[in-house]
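Note that one protein chain is taken out, while the other chains of the complex remain in position.
Entry: chain A
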Amino acid sequence: MKVEMRIDGEAAVADVDRPGESLLSTLRDRLGLYGTKNACEQGECGSCTVLLDGDPVCSCLVATAQCEGREVKTVVGAVPRPVRDAFIACGAVQCGFCTPGLLVSVADLLAREGDPRDPVIREALAGNLCRCTGYEKIIDAVHAAAEAMADEAHRAPARSRAAGSTEETP
């Protein structure tokens, strides 16, 4: 059966041949989108985290057939540049396997909370396991990303006002 959805902003069609095929399996094995990682396949590790209609979910636990007409964002489409840069700058990436899932979870957190405190960060990332970093550098990266995004937003008004005025004035 054909399932049509949007993946990272583009229309995608997957021809699924069993009802229980997971979104993770479809992304990687059928569509060749390898950004989303496969580790535990039981919702424990968060490596396969994507945004489904805006909410972080484990793509291994979503049946692809449930995604008809839905919006999927992977690490490729969900993550603002400052979040990626902060992970690299802070040493929050070691082996890198958990990184795509963590980036998606952090992107979601920072979209909801501009300047989260440590307990909020730990809670938001509780479903993403990392066996290399000990998490401290990841938490540093979240703070750094939050700061960078706040700076960006601070500088942006001039630009968005300009953009707004061109749109409003015919």
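The rule is short, and it goes like this: contacts are C-beta pairs under 8 Å (C-beta built on N, C-alpha and C of every residue); 3 or more make two chains touch, one makes a residue touch a chain; residues count from 1.
As a working rule, contacts and distances are computed from a predicted model.
Considering only "Glycosyltransferase family 2 protein", "Xanthine dehydrogenase family protein subunit M", "Trehalose/maltose transport system permease protein" or "Cytochrome c oxidase subunit 2", the record for the omitted chain gives "Xanthine dehydrogenase family protein subunit M", by its UniProt protein name. Touch with the chain omitted from the figure is made, among A:S22, A:T36, A:T74 or A:T99, by A:S22. Across A:E41, A:E71, A:D85 or A:E147, the residue that sits in touch with the chain not pictured is A:E41.
Seen across the whole complex, the unshown chain contacts chain A at 1, 16, 18-20, 22, 41-44, 46, 49, 55-58, 60-63, 65-66, 68, 105, 108, 123-124, 126-128.
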